[in-house]
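Just one protein chain is left out here, and the rest sit where they should.
First chain written, first letter: the chains are A, B and C, and each begins at residue 1.
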Amino acid sequence: MTKALTIIENDGKAAKGKDPNLSAEQLEKLYRTMVTTRVMDERALALQRQGRIGFYLMSTGQEASHLGSAFALQDSDWLFPAYRQPGILLLRGADLDDVVNEWFGNAGDLCKGRQMPVHYSMRSINFFSISSPIGTQISQATGAAMAAKIRKEDTVFMTFMGDGGTSSNDFHCGLNFAGVYKSPVVFVCENNQWAISVPVEQQTASETIAAKAQAYGMPGVRVDGNDILAVYRVCREAVERARQGEGPTLVETVTYRIGSHSSSDDASRYRDQAEWERWKERDPIQRFQRYLKHKKIWSEELEKDATESAKESINAAIKRAEERAEPSIDSMFDDVYMNTTPQLDEQRESLASLEGPAEEEQGAFPL
Amino acid sequence: MTKALTIIENDGKAAKGKDPNLSAEQLEKLYRTMVTTRVMDERALALQRQGRIGFYLMSTGQEASHLGSAFALQDSDWLFPAYRQPGILLLRGADLDDVVNEWFGNAGDLCKGRQMPVHYSMRSINFFSISSPIGTQISQATGAAMAAKIRKEDTVFMTFMGDGGTSSNDFHCGLNFAGVYKSPVVFVCENNQWAISVPVEQQTASETIAAKAQAYGMPGVRVDGNDILAVYRVCREAVERARQGEGPTLVETVTYRIGSHSSSDDASRYRDQAEWERWKERDPIQRFQRYLKHKKIWSEELEKDATESAKESINAAIKRAEERAEPSIDSMFDDVYMNTTPQLDEQRESLASLEGPAEEEQGAFPL
Amino acid sequence: MTATDTGKESGMKTMTLLEALNDAMHTEMANDDRVVVFGEDVGLKGGVFGTTQGLQEKFGTERCFDTPLSECGIIGTAVGMAVYGMRPIAEIQFLDFIYPAFDQIVSEAAKIRYRSGGEYTCPLVIRAPSGGGIRGGHYHSQSSEAYFCHTPGLKVVMPSTPSDAKGLLIASIRDEDPVMFLEPKKIYRDLKVKGEVPAGEHIVPLGKGRVVREGTDCTLVAWGAMVQVAEKAAEQAAERGRSIEIIDPRTLVPLDEPMILESVKKTGRAVIVCEAPRTGSYAGEIAAIIAEKAIEYLEGPVARVTGFDTPFPYTLENLYMPDARRVLRAIEHTFNW
Partner (left out) sequence: MTATDTGKESGMKTMTLLEALNDAMHTEMANDDRVVVFGEDVGLKGGVFGTTQGLQEKFGTERCFDTPLSECGIIGTAVGMAVYGMRPIAEIQFLDFIYPAFDQIVSEAAKIRYRSGGEYTCPLVIRAPSGGGIRGGHYHSQSSEAYFCHTPGLKVVMPSTPSDAKGLLIASIRDEDPVMFLEPKKIYRDLKVKGEVPAGEHIVPLGKGRVVREGTDCTLVAWGAMVQVAEKAAEQAAERGRSIEIIDPRTLVPLDEPMILESVKKTGRAVIVCEAPRTGSYAGEIAAIIAEKAIEYLEGPVARVTGFDTPFPYTLENLYMPDARRVLRAIEHTFNW
């Protein structure tokens, strides 16, 4: 089995000759974003537990994996995310209100309350609309990359998937097309060892996920997904290859889903506590902290400031979000097409003219 | 790139230590089946050209590839074929009437005139019903193999696909499931270099088709597909592995589609004559003939007898088939379900009570 | 959850719809070792809704197992198993996620018997939670039965009570053809729906509807979670002096046309209630049958109460789904139009 690239060693030093030498400013930005992502996940899960939002899905333990990758891009590059990369929104400077309103599906939600929590869409930062069906973004990213190549632009595309996502139809055709057309796209598989209750060994008999790249004539790279510098370095190279016209890369970030699959799941029913503890020790934020300490960038004040300011701004956004109304009833009929249709108009009017209160009975979301 | 295994050398000798040492009887059977397959293809194409059947699809040039593979099976093993392995029907002793009636879609057709020519189904010889959609048989073969394993039977399953078929959704999930469950199945990809007008280099950027096996944790083997002994040997090993519980194998037979894609296609519009000639020289029947000559099995009489008796029996079957009626109108409503439904009964009666002749206008089949 | 091990038990048990489904699978797996259950997370986890709980424990990992994340693979392998002689029950985690397998369902499972002239068959059950009502938003709420109803070779079943759930699922498992078994997830654990279920072997034949409520003035046709809504509306209509008959077809294909037509001929009015988007929904098929075969009995328009022609929303789910208000208005419309 290919060994995964690691850079940050136990003592916090970078492996010789491997440090990507990011500036102090960059490093601090990454660190703060990791912390904010973690804080956001914790706050959101708490909101869900309190019944204030309907659902949540955490990225805890995978902050290095998704932030290190996305950091290798330019702002003009496009992202086709799965649902477990919320940190990228923060990294790209999304307005927290836009993030939090989505959880509530309120009138301020950019998605107008149409999708479950965490299915963000943010055009302003080239972050494509997240879909629930596993894998569909993969071939779409390839298609967008084909388009950029046809137009002779130098935009690079990055798409994310889980280990489960590698079994999808779109993984196969998305990577195959990218190989054939040498499209400027980087496929990042966050191998967090689990697809809900199915371990990666039951997902595929392939020795690694990275090994699957060969089937599509592209390089496959395996990297320690809890080591943000290693992830960054590998993705940086992949992004450069893509931008130079050398085609796609499959990156496997070896990481772990520290939380349950989502707010509806209880992983203790199917997962081994010892395994969890082993991975817990490799926490990506603490790992990065050791490096920053060694670099004299980390301090208790920094940590405290990062954590506190994250909490504050998120709490403030939550407060504002909770005060907002639901989307208007009329809005339910918008955006099916650019223009409405006679049928939609008729249905909109029929609903509007209905008397009495709507019913309020619902089952529970299980997943 | 992995070199493909070859056994029959230019002078007709077997490469040292590689001869599978089939008996004279076995060798003659293979030879006669190759010849009959070729003759059948020629006769059927002529019928199509004369407008006596609606469509045909030849296997010329791929006789070694599909016969060598299937010969590695026991009769009790199951086949999930694509549409370019007609020789297997003959190898397994199918009744020629059953084959030829299918071309005509007449009342004697086992498929009752429901599918286009060459979409055989022959339960009596464990030959599964051929489907037009590319690739669907692949995951089905895996499923049947999973079933046999659950039942602790030692049946082995072999499924075929073209190079184009490797891009299908079912290739991906079929091989992935087989890898995960270690199912007793052999995947034979007849890489004939073309998917209609699309060359294999535009089908995938993978160096070989065999290389795709790694993505599923199974062995991938590349073999000279015009060398029937090499194909047999490689498949024999794969079948044995499967039967021993060691799991699936992907076999790539490197061969060439000598004819156009089908009776509707004209390959000269997109294919290089020189390429065609190169491959024409590697004709699998002549290649095998050289080996048989060397072994003192082949003679002009054998060839003549094989050819003539093939022609005779096929012509006789054609004659009988042309005399048969169309399937009954009523039969159109059978086999939708095991039992009919009130709706189907109503529709059957409504059609039966219709007066006047049916209309006879049709366009031409292009593919 | 207590399971029934053999077909020999008798008596009734009170169960939720979900428990009844679980019971049906326990019963049939014990009865017939060709029955296997697989899908994503159906093994140790027992399914994301818990429908397959206890099956792996009881019948082992060979007969109840998790699959890789590929609906195409789940159905493709299930088809192969069925063709080879097993009785697979394939679970699709949400009906919304069935489309990667659509080709295997409509091009393969549905057509194998026909295209092979009856040589090969595909006795397969595809189970999938369907419909809205759990705040699942865009992709965990859709009702796409119409796609399958328009596919000759498939049977399409949807229960609305625990007893029917068990009886129809057992009948589907024993059926010789592929069955789409759609489960109204909104009422999986609904205590108002909870009810008596015969223990052991219990079969509700496919193709037969159920008169949920008798009445004389207007016929409501509804299935799955909409039966509840229809009942509520019928009660409210009763307060206004309208006598409403409710038909639950239970099997959408093949449809129990006589039961529906007989009712409409009696009442002279029809309202069809269905969660799916209006255009092209199965409500239209039923309306068309009525307009074709009972037009002379009609005293008003054939009304449809359906989801809207939009994708499924999240926040406004309760407004999207047909409710008693809308059904009641449609009933009134068939009187005053």
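Basically, contacts are C-beta pairs under 8 Å (C-beta built on N, C-alpha and C of every residue); 3 or more make two chains touch, one makes a residue touch a chain.
On a predicted model such as this, the values are computed, not experimentally measured, just so you know.
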Going by the contact rule already stated, which one of B:61, B:81 or B:164 would touch the omitted chain in the full complex? B:164
Looking at the whole complex, which of A:133, A:199 or A:219 touches the chain that is not displayed? A:133
If the hidden chain were put back, which of A:8, A:94, A:144 or A:239 would touch it? A:144
Of C:183, C:201, C:217 or C:285, the residue in touch with the unshown chain: C:285
What residues on chain A make contact with the chain left out of this view? 78, 80, 109-112, 114-115, 119, 121-123, 128-129, 131, 133, 136, 138-148, 150, 169-170, 172-174, 176-177, 180, 334-338, 341-343
Residues of chain C touching the missing chain are 96, 99-100, 102-103, 106-107, 110-111, 114-115, 138-139, 144, 146-147, 149-153, 253, 255, 276-277, 279-285, 287-293, 295-296, 298, 300-304, 308-311, 337
In the whole complex, what residues of chain B lie against the chain that is missing from view? 54-55, 105-106, 109, 113-116, 119, 131-134, 164-165, 167-169, 195-198, 202-204, 264-265, 269-270, 326-327, 329, 332-333, 336, 341, 343-344, 347, 351, 354-356, 358-367
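Following the convention adopted for this analysis, only the chains that are shown with their structure count from here on.
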By Cα centroid distance, the chain farthest from chain A is B
Centre distance in Å when chain B and chain C are each reduced to the mean of their C-alpha atoms: 40
Whole-Å gap separating chain A and chain B, where each centre is the average of the chain's CA atoms: 45
Centre distance in Å when chain A and chain C are each reduced to the mean of their C-alpha atoms: 35
Two or more other chains in contact with one residue: find those residues in chain B. 169, 172-173, 176, 180
Residue numbers of chain C (touch at least two other chains): 67-68, 70, 72-73, 100
